[in-house]
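The structure appears below as structure tokens.
In this view, the complex is presented without one of its protein chains, the others remaining in place.
For chain A:
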Amino acid sequence: MAKAKQSAWLKVSAWVTYLFLYLPLVIVVVFSFNDSKLNAEWVGFTTRWYSQLFANEKMLTAAGNSLLIALAASFLSTVLGTLAGMALHKYKVPFLSFLVLTPIAIPELLTGVSLVIFFVLVNQILGILELGLFTILLSHVAFCIGFVAIVVKARMQGMDESLVEAARDLGATPFQAFRLVTLPVIRPGIIAGALMAFTLSIDDFVITFFTAGAGASTLPLEIYSMIKIAVTPEVNAVSSLLMLLTLVLIVIASRVSPGALRAND
């Protein structure tokens, strides 16, 4: 009897927490279809915020920039992160593991501060790396490598090493053994890492905010300036679309590699 009461109380608190997690996002989506400039009361259904959004040149450019940077950043950080993950699994490289893990552990703000100082100084001295899309890309790769490395390393730990030895015994070169044995086994980890890097990059606000400079804009930066100036349902529309994109990516991830989602925690 007491036990039933206790678990009922637990269940209620758990549902309240789920509500706390989801209600805000539901509200954003619902108000993106609301025919009122204020995010206060339901007035009527409209899709005009979406059509306004697709006519907003600045927003579209920013979205294009975000997509471009996210694709490039996820590609580069997947290559570098996979190498790092394999190195960390196979050999003892404490310095590398320090370099890979620290950017993940410290607040993003600190990475942003040190990178903007670095880029501006390099630009003053060498005349290269002016703040803009390219510096955003370099910064994103720097913090995505660690996430990819962790996922790939976790995947390698579950791998049967004797497979590689068997391949080598049967005359495979190290590269063949990698391509034909190791790679297929760790592929889900690599894909999961790439998707993670893509989401991290396309979502990043803090580091981008510091390293973007005056001219370049990404979707989060554009959303930020919209929020700061005036809250309009156009922000709800772009938010809803971004949520949809994330959801699609997650579904793809779970299809491509069912273990990928669990590798993230």
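As a convention for this text, a residue touches a chain if its C-beta (ideal position, glycine included) is under 8 Å from a C-beta of that chain, and two chains touch if they have at least 3 such contacts; residues count from 1.
What we mean here is this: contacts and distances are computed from a predicted model.
Asks: Consult the UniProt record of the chain that does not appear here and report its protein name from "Cytochrome c oxidase assembly protein CtaG", "Indolepyruvate oxidoreductase subunit beta", "Chemotaxis protein CheC" or "ABC transporter permease".
Replies: Result for the unshown chain: "ABC transporter permease".
Asks: Kindly state which of the options A:L67, A:A87 or A:L163 is in contact with the chain not pictured.
Replies: Only one listed residue reaches the unshown chain, and that is A:A87.
Asks: Sort through A:L68, A:I227 or A:V256 and give me the one touching the missing partner chain.
Replies: Hidden-chain contact among the options goes to A:I227.
Asks: Determine and list the chain A residues touching the chain excluded from the picture.
Replies: Against the left-out chain, chain A lists 2-3, 6-7, 10-11, 13-14, 17-18, 20-25, 27-28, 31, 38-41, 79-81, 83-84, 86-87, 90-91, 93, 95-96, 99-100, 102-103, 105-111, 113-118, 120-121, 138-139, 141-142, 145, 149, 174, 199, 203, 205-206, 209-210, 220, 223-224, 227-228, 231, 235, 239, 242-243, 246, 250, 261-262, 264-265.
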